[in-house]
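One protein chain omitted, others in place.
To keep things simple, chains are lettered A and B as they appear, and every chain counts its residues starting from 1.
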Amino acid sequence: MILLFTDFGAGGPYLGQIKAVLSAAAPTVPVIDLMADAPAHDPMSAAYLLAAYASEFPHGAVFLAVVDPGVGGERRAAVAEIDGRWFTGPDNGLFEPLLRRARHARAWEIVWRPERLSASFHGRDLLAPIAARLAHGEHPWDEPMWQERPWAAALPLELLRRPEWPDELARIVYFDHFGNATIGMRACTLAETSVLEVAGRRITRARTFGDVPPGTAFWYENANGLAEIAVNQGRADQVLGVAIGSPVAVE
Amino acid sequence: MILLFTDFGAGGPYLGQIKAVLSAAAPTVPVIDLMADAPAHDPMSAAYLLAAYASEFPHGAVFLAVVDPGVGGERRAAVAEIDGRWFTGPDNGLFEPLLRRARHARAWEIVWRPERLSASFHGRDLLAPIAARLAHGEHPWDEPMWQERPWAAALPLELLRRPEWPDELARIVYFDHFGNATIGMRACTLAETSVLEVAGRRITRARTFGDVPPGTAFWYENANGLAEIAVNQGRADQVLGVAIGSPVAVE
Partner (left out) sequence: MILLFTDFGAGGPYLGQIKAVLSAAAPTVPVIDLMADAPAHDPMSAAYLLAAYASEFPHGAVFLAVVDPGVGGERRAAVAEIDGRWFTGPDNGLFEPLLRRARHARAWEIVWRPERLSASFHGRDLLAPIAARLAHGEHPWDEPMWQERPWAAALPLELLRRPEWPDELARIVYFDHFGNATIGMRACTLAETSVLEVAGRRITRARTFGDVPPGTAFWYENANGLAEIAVNQGRADQVLGVAIGSPVAVE
């Protein structure tokens, strides 16, 4: 199974072009849009989302993760095996929360280059062919049958890490289609009595929408374990007037 | 074939997570996004859309329908067999127009509970595993091979019904990508000469866009049999200034 986690948007041509590459190279592998609207150009916010989603997928799942404002620059294209799942993407911190919480991890740099490598779309040209190979069970340490040299070189994990990032990210990292505001903090790290302060409002916890009056903002543990602010029968994005990146304080 | 009919939005993580469950549980079954932008938190408007789309699908098709503002509350999770097609979703009226027009229908409550049941995402945790079983030909009345107790209990159809709802819903129920305004009324219940009144405008019927001058609003029978208001070379949502739920009067 290949999971696409990107900031490309659902409608445009980029996901389709990646899927065409994957379909040709790995026609029997299911490809699933896990998220097409990850925080654009914001690997830090995206990283805490990816870590929240990834753990529910089976061992061997391959994540093609592209939130990559540095594409075409000096950044490396990486492959990481983290607790039995495979991740390919840029070295910009996108895998930091996963690595920090991992029991076992290894990493490689993708040293193979395709005949055509565009400056702005490594997701299609570089990462998708590698994701297809990983999904077929090929390992970075295998001698490739399709070229003389290995396609990957060992990469010190430190080069993927961001030790200065927090364990939990006290920011809004996502707004869903309903306007709910996801926070980069796992709800299990907060107390039942924790009060979140966002944009001057103090927000208390509830279990679900029906537990508060219409129009009231509350926070709850969302279905992926993150803290999330919602408004019963309303839109938190409009009620709070905040944006992705807005800070959250915990009392 | 499993059809996803939700108000989750196309870009976000929810559809991908449901598809991952379905792909693991029913890897050979095609899964199709029938609609990802059903009217949010509005089961009544969504119900008349679902009824318009469902009839074209073959017998045995499985619909996973989630427009579910009461998730996490007291509402039941249901399975209904309606004229040879299967539907799973909440008991909030989403299947009322289908049931009212049906020749044959039966219903069950899903009494099985997964090990992990989030408060806010029964589509992934409860309905998707059941949809996968239905798509594999398992019936609610079968003795399950995978647990000791049946996963479903007979549910009186009355508990899914909303007898107070109208046969045709005289409201705007959807805006498509072009700004066309779909109405919850089947065009076959209207006369060729019917005039629709919306937001103070009187709108007459035409067969298609080319039959009226540019900028003119008209109504027509859309490709799913519903009445729909459009503007030739324009956007009905902007021209009319209406919203989902806005009333439509028939003269």
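Annotations for the structure displayed:
Heads up, the rule we're going with is that contacts are C-beta pairs under 8 Å (C-beta built on N, C-alpha and C of every residue); 3 or more make two chains touch, one makes a residue touch a chain.
For clarity, every value in this text was computed on a predicted model and none was experimentally measured.
For the chain missing from the display, the contacting residue among B:45, B:88, B:118 or B:222 is B:222, taking the whole complex into account. Within the full complex, the residue among A:5, A:108 or A:121 touching the omitted chain is A:121. As for the chain not pictured, it touches chain B at residues 1, 3, 9-11, 30, 32-37, 49, 53, 56-58, 174, 176-178, 207-210, 220-224, 233. The set of chain A residues touching the chain not shown comprises 7-17, 19-20, 23-24, 27, 37, 40-41, 69-73, 118-121, 124-125.
The rule we apply is simple: only the chains that are shown with their structure count from here on.
Here the C-alpha atoms of chain A line up with those of chain B after a rotation of 120°, rounded in steps of 5.
Chain A and chain B have Cα centroids separated by 30 Å.
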